[in-house]
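Here it is: the structure, laid out below.
All protein chains but one are shown at their positions in the complex.
== subunit A ==
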Amino acid sequence: RDIVVRFRKNEPERSNVPNMTDITFGVVGKDYVLMASDTTIARSIFKMKNNQNKIRTLDNHILMAWNGPVADSINFSDYIERNLELYRFRNHSSLSVHAGAYYIRNELATAIRSRSPYQVNILLGGVDKNGPALYFMDYLGSIMKVNTGIQGYAQHMTYSLMDKQWHEDMSLEEGIALIKDCIAEMKKRFLISFDDTTFQIVDKDGVRVLDNP
């Protein structure tokens, strides 16, 4: 019957600009992808929540870290998660990481020139029969397969560090040390403080949270 048309151009709402202050890292290792993100949700100058998990598990073998306003990010993540599950139910097998990444990119790219763009930046990591893979995606619909992925203001401070320290076939300890160095750099130089970070890893056995990395 009546469909609400969402017309969201020229939004002046200050809390809905692409949020660069989320910190997310992703690293491809020997047979795993390690991702870490901060856990703070801010509202103007306040920390409203400091135990938010910004890394979603899709389909038990893909990690999707989101950056951006909570509303769009959560709605988009829910939408993607459910569509991937639907694919699995219909086709009796999961999408590969590459296919999943391009599906998500397609959704972002369709949305950007539509009435309601999603303001979400994504880091997608997964391990399948082709090995570990990490994809960097933008809210505009750009996609890059990368070895080290960073989102937000953290890019300014830690790209060089990642470039220096990353090498092929890193072991888990080396991967954790690399991300910890990046986090230490952020704590030293980034104006906005953050307390906790959450580490999640995906390897051939699936997804798990690292409690004490």
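The rule is short, and it goes like this: a contact is a pair of C-beta atoms (placed from the backbone, for glycine too) under 8 Å apart; a residue touches a chain by one contact, two chains touch by 3 or more; residues count from 1.
One rule holds in what follows: contacts and distances are computed from a predicted model.
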Protein name, per the UniProt record, of whichever chain is missing from view ("Aminomethyltransferase", "proteasome endopeptidase complex", "BHLH domain-containing protein" or "Short-chain specific acyl-CoA dehydrogenase, mitochondrial"): "proteasome endopeptidase complex"
Touch with the omitted chain, as defined above, among A:Ile74, A:Leu161 or A:Ile192: A:Ile74
Which residue of A:Thr21, A:Gln52, A:Ser96 or A:Gln155 touches the chain not shown here: A:Gln52
Residues belonging to subunit A that touch the chain removed from view: 1-2, 4-13, 15-16, 41, 46, 48-49, 52, 69-72, 74-75, 116
